[in-house]
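What follows is a single structure, and I will ask about it in a moment.
Yeah, one chain of the complex is gone here, protein chain that is, but the others are all in their spots.
Moving on to subunit A:
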Amino acid sequence: MELLMASAIGVLTAGGMYLVLRLRSFPVILGVSLLSYAVNLFLFSSGRLVVNMPPILTDDATGYTDPLPQALVLTAIVISFGMSAVVVMLALGAYLSSRTDEIDMDDPDPVPEAEPGAIE
């Protein structure tokens, strides 16, 4: 199970990084989402992987799974969900107003040079 979990996190992270480095906003957003999935799994596994254990310690329990990372993952999921919505809207806005979805920006429109006859 550890191998499966670790390789899943690794593959998601690698894929996410590759996509984030693309030039267009859509792959970049996908990449950010993949990275957030990877980090959620990572956080989840930071409480150690156990199966069939209650998250609450009782008198007759033989062990328990750490509930805190699960709470952290919930927080992280909510936040990354909200952030994804924001970034999608922003990317759409940028695309619709500039008609290009390239992440890179050109140089700002060049500063008008002083006319030759301008007062020195």
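Convention: a residue touches a chain if its C-beta (ideal position, glycine included) is under 8 Å from a C-beta of that chain, and two chains touch if they have at least 3 such contacts; residues count from 1.
Rule of thumb we're sticking to: contacts and distances are computed from a predicted model.
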{"item": "Protein name as given in UniProt for the chain not displayed, \"Multisubunit potassium/proton antiporter, PhaD subunit\", \"Amidohydrolase family protein\", \"Galactitol PTS, EIIA\" or \"Branched-chain amino acid ABC transporter permease\"", "value": "\"Multisubunit potassium/proton antiporter, PhaD subunit\""}
{"item": "In subunit A, positions touching the absent partner", "value": "20, 25, 28-29, 32, 35-36, 38-40, 42-43, 45-48, 50, 57, 63-64, 66, 68-69, 72, 75-76, 79-80, 82-83, 86-87, 90-91, 93-94, 97-98, 103, 105, 108, 111-115, 118-120"}
